[in-house]
Structure formats: structure tokens, C-alpha cells
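Shown here: the complex without one of its protein chains, the others still in place.
Labels run A and B following the written order; every chain starts at residue 1.
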Amino acid sequence: MGKYIVRRCIQAIPVLFGITIVVYAILLAAPGGPTARFANNPRVTEADREKFKKAWGLDQPVPVQYCRWMGVCNPDNEGLAVFISDNGVPNFLPAAVGGGTNGILHGDFGISISTGQAVSTMIARAALPTAILAGTALVLWLLFAILIGSYSAIRRYSFFDQASTVFAYVGYAMPTFWLGIMLIFIFSGPGLNILPAGGMTETRLSPPFGSDAYWTYFGGHPVQAILDIGKHLILPVITLVVVNIAGDSRFIRASMLESLSQDYVRTARAKGLRNRVVWFKHAFRNAMLPFVTNVGLEIPFLFAGAIVTETIFSWPGMGRLTIDATRDFDYPLLMGVLLITAVIVVFANLLADIAYAVVDPRIKY
Amino acid sequence: MAHEAKSLSTPTGSAPIDVEADAIQAIGMGIAQPDDATALRREEAGADYEVALESLNQWQLAWRKFRHHRLALMGLGILASFFIIALVGPIVWPFDFNTIPQPDVIVYQGRPPSLVHPFGETGGLQRDVLNLVINGARTSLFIGFSSMALGVLIGTIVGSLAGFIGGVLDNVLMRTVDVFLSIPLLFLILVASRFFGNGNVMLIVMIFAFFSWMGIARLVRSLFLSIREREFVEAARAVGVRDRRIIFRHILPNAISPIVVSASLIVAANIISEAFVSFLGFGVNPIYPTWGNILSNALTFIPLGNWWWPFFPGLMIILTVLAVNFVGDGLRDALDPRTRA
Partner (left out) sequence: MTAEATVAEISVTIGERPAGTAPGEDILLDVRGLQTHFHVMDGTVRAVDGVSFSVPRGGTVGLVGESACGKSVTALTIMRLLDIPPAEIVGGEVWFDGREILALPEEEMRHLRGNDIAMIFQEPLTSLNPVLTVGDQISEQVRLHLKVDKKEGLGRAIESLRTVGIPNPEQRVKQYPHEMSGGMRQRVMIAMALSCEPKLLIADEPTTALDVTIQAQILELLKAVQERTKSALMLITHDLGVVAEMVDEIVVMYAGQIVEQGTAEQVLTRPMDPYTMGLIESLPSVKKRGGRLSAIKGVVPSPFNLPPGCRFAPRCPYVWDACRTTSPELIPVGGHGQRARCLLHTPAGAPRRAAVFDTAASSGTTAGHGA
């Protein structure tokens, strides 16, 4: 098992490397480059633009820029010495053994063009809200998809099954952001107005989320603070999970029906087992096998959904950061966000593969 | 008697291939020389009647099965009417950015649906929402379907190359697909639309196509790998049928139905993505109505209770996606030889 995990991790490295190239290539190919944001600003002169380029290392050849960003090249050196750190060892090695400190290999994602803060700091600050939102959504998504899906399969063609079929079709066709808008209208609009339309905390009650003052407040009134976040979570989470629940309840229903029609289920019934045991011990376990892989593949959609949801509900997470970075042509930030997201997705798939190997005895590792 | 009944009731792949495979088999058995392959096929023209009958039957069968799928038929109806609306609507009732219905009356609140304006009126310039939705249909549907077509084309080519040539090329292409699929595609579409799109519809279509071929490529490649191993392709190879011919005559016809089904999913995804990208202001130039742009403009009016403004374009998106999904379901059942009419 340990060997299998190590092997899969090693296999993920080229993919991660490929991702850095794709991310870099896309941004590189963009017309105008990072200075495009000044293109229409009459107060920024050509000289200013050159100064900007120089400051961000944009005057270097592309491979050098990429290598600097990666942390393979040392920006302080010239010529072949770029690969050598200030301590005289290859620059890509960890700083602890004398390697460089720049580049993503050393956790340095650069400095945001629009805010001037370190990208890693901005991402770290946005990570928690997204983790709260996506984590809650993931739990509810799996829970409801499994419950609805397996119950529909067991009670096939019942009223519940038909209702969930309608829900699944409509839910799956619904654009996430439209659902969000409609939910805001219903629950936060002029009519009901019982739930907050956006944000993560009630700004009148507490300091902004993530600030030191907030954590002091949180320490003082933990229950109140959690309830407050919970209240703000309701609409975004619903918005985020409906599509996933709709799609996956169908998936589980089909998978469950498939395993219910298998010979081993007939054998189990021929043994005189209770229906409950037949369903949940024999059919359900087999039905979950394809779903495990499917969940891994759907993690990207959860993140994509998070961008949408965070935008609509002003949730201060990674999705918002992505939109802001895209709007402002904030290259370092955008690359950082894309890279981190891709890494999370790669590891989610890795986790799904490992989980699959654990639950299916037929997989050899 | 028994044999005849069997061959009629077994829906095989497309009939012309079978005839050729038969011919090839005959060659393999030493009945004819490879050079005679064409002649032999021509000689079998006697069987042409049966072939035509069977291949007709296969599509007739598919149509019959499709027709029995009530939801698919409904979906096809919805799609057809939306297409007509998208084609004719803007001619009959065009949208012009500079034409403001009531230039002298500018109010902040929109007006709810009424008999004259069944979808209501927007806030601000008091445009008719129905007019916006009709004119938006053209762009939204165009982007959804043409980006799918382009994406399927790219995916089929890449998948065919990877599956047929294999080796290093296969490895490089498939790892590229892995990389693309590891990044949430919506991120890339968003970024690319913002950086390259310039609000231009054709550019948006190309961007969407560029990010929707990976699934198809994977699918086509796996089909190639599995079909390549089948006897009739090996037989064709053995007698020296050219690769290009094998691809177009033997493999792609067998790959059509799974491609069609995943294409329907791409259309649905791209229509939603277009709306989203436009909604964020990175898509089609906001002065032109698309379903996403209408939603985007409506967002600030939500707190005022102008529900009809975002509701109707959203409903159109849902209906379109539902219809596409239904048609996809129907096609899947109809093209699957294992299901019965």
C-alpha cells in the first residue's frame, strides 16, 4: 500500500510540472502582457512601462522568466550562474541546504501587482473561507447524493424516485449563478429577507474575517461567531451543491440499480438475508466503487462552482481572488491561484485513486 | 431458415463494413487474391440489396427508438423552436443598442410581466426582456453549438492520432489531456476569455472549443484502442488496406454514437459556461444581449425585487440545457444496439 501511494505521488509530478507550463503559457500568450492594464492610462508613460517591466523581470527571455518563477533560476545572477543560488549550490534546492529562496519551488509565488502583497499571503488568507465553503459543500453533496441516489434505486419508480428524477434533471440544467441569484431574491430580497445576501460574517457585529481583531472576537464569542458564519453559509452552500447532488444522485442511482441487478445480489437474497443487508452490505458497497473515482473527477467542478458562488455571495475566498486577479490582469496572483487549485485537484484525484484501491479488493497495488 | 432469422435480428455495426470484412475473410481463406478485393466487392453487388436494406434498417431502428423516447422528442421540439426563434426572431424584432424604447422616460425600477411585455421590462432603459431574450438566443446558441462542433473536431483528430499511431505521440497527447483536465477548465476559460476574448463572439467560440476537446479526445482514443483490436480491422490490416481508409471506413463509423452523446454534454456545459463568463463581464461584449449578459445586467436590480429580469434568461438556459440533455439521452438509447425499440 505504501509503495502504491509513493508510486502514484511520483506519477503526479510530471502532471504538476505540465500544469505550471500550461498556466505560464496561457498567460504568456495573452496580448499586451501584464502592462495591458496600463494601456489606456494616459498618465503611465512608455518609460514607466519599461520601469515596470524591469522591476517584474519582464525584460528577460521567456525561459528565464519561467525558470525564475519556478525557482530554478536565481534572479540575482547572470549567464550560466543563474542556476546557482547565492550560497553556491543549485538554486532549485530547498533553502535549508543553501538553495534559493525565490520561485514557487520555495513557496514564493511573487508579489501581487494590484495589491503589492505577497501572493502566498493573499492565497493563505483566502484559503480558509474557501475551505469552509467547499468542505461544507462536499460533505452535504456526498451525503445527499448518496441518500437520494440509493433510496431512488431501492424504491425504483416510486413517487420519491420520480420526484428526484425531476429534481436531478432540472438541478443539473440549472446554471449555478442563476440559482444563486434566485436564492438571493427569495431569501434576501424585499419579501422574506431572512438570510444574508452575501459576505461571510455580519460586518456590523464583528471585525472583518481573517483579521487579528476577528480572531480575538472569535475567541470571545465562539458560538455566536460560528452561528454567524453558518447563517452566511446557507445560501452559498445550497447554490454550490445543487448541481453536484443532482448529477451524482443519478450516478449513484444508476450504479446502485446496476449492482442490484447483479448475480451476487440474487445470491444474497437466495441466502435469506434481510433486504437491508442485501442493499447496504452487498449492493451498496459495489455501487460505491465507481462513485469513489467519480468524486475525484468532480472536485474540479466543486472549485469551478466555488468561483461562481463566491462571486455572487461576496465570499472572501480563492474564487473571488481568481476573479479579481483575472479582472486586473494580476499575473503573479493569477498564476499562484491557478497553480494551487490545480495542485489540490491533482491531489484530490490521487486521494480518490488510493481510496479506490482501498475499497476494491480486486485492485492490485 | 435459422441462420437467416439470426442475421436479421442481430444489429451489427454498419453494414458496408461487414461486407468488406466478409470479402477480406474470403481473401484470407485463399478464395481470392488481395488484388481482387474490389472486384470481389463488386461481385457481391448481389448482396447490395440486402446491405442497403440493413443499413437503412439500422438508422430506421435508431429513429424508431428515438421516437419512442418521449422526453427526447420533447427536447428536440424545444431545441427546434429555439433555433427558429434564434434565426427568425432577431430579423423580425431586432435589438439595437442605440434604440431606447422610451428615451424620455428613465426610471430606476423595471416593470413586472404584463400582456404587452410578457417577460417584463428592465430597470433603467425599460427594454423589453422578451426582446433581449430572443436576441440573446442567437448568440448563446451559436456559441454553445459551434464551440461544441469545433471542440469535437479537435478532439476527434487528437484522439484518432493518439489511438491509431500510439507510441510517443499517444503519450504526449494523453499527458497533455491529463494536464488540462487537472485544472478546473472554467478557470482557464475565464482567464482566456478575459485575456483573448475582447468580447468578440468568434474568439469566444474558439476559446470554448479549445477547452472542450479533451474529453472527446480521450473517448475517441479509447474507442480506437478497443476497435483496433477487433477482428475486422485486423483483417483489413492484414490485406493491406490503407490506414486512412481504416480510420474513416472502419473505425470512425463505430465511434459515432458515443461521440454524439458526449457532444450533447459539451453543448450543455458550454451554454452554461458562456452565460457564466458573460455574467462576470469577461465574455461577449456587454452591449450585445446574450443570456449571460442579460443576467449580468440584472444582478444589481435583484435587491429591488426585479425578479423577471434574471428569471427569464435563466429559464431559457435551463430549458435549452434540459432539451439538449434529453436529446442526448434519447440518442444514447437509440444508438445503443443493445436496447430494444
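Just so we're on the same page, a residue touches a chain if its C-beta (ideal position, glycine included) is under 8 Å from a C-beta of that chain, and two chains touch if they have at least 3 such contacts.
All values derive from a computational prediction rather than experimental measurement.
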{"item": "Touching residue (missing chain; options A:K51, A:R155 or A:R285)", "value": "A:R285"}
{"item": "Full-complex contact with the absent chain, from A:G88, A:G116 or A:P361", "value": "A:P361"}
{"item": "Touching residues on subunit A - with respect to the absent chain", "value": "262-264, 266-274, 277, 281-282, 285-286, 289, 359-362"}
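FYI, only the chains that are shown with their structure count from here on.
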{"item": "Residues of subunit A touching subunit B in the complex", "value": "14-15, 18-19, 21-23, 26-27, 29-31, 169-170, 172-178, 181-182, 184-185, 188-191, 197, 300-301, 303-304, 307-308, 311-312, 322-323, 326-327, 329, 334, 337-338, 341-342, 345-346, 349"}
{"item": "In the complex, subunit B residues that touch subunit A", "value": "175-176, 178-188, 190-192, 194-196, 268, 272, 275-276, 279-282, 295, 298-299, 302-305, 307, 310-311, 314, 317-319, 321-322, 325-326"}
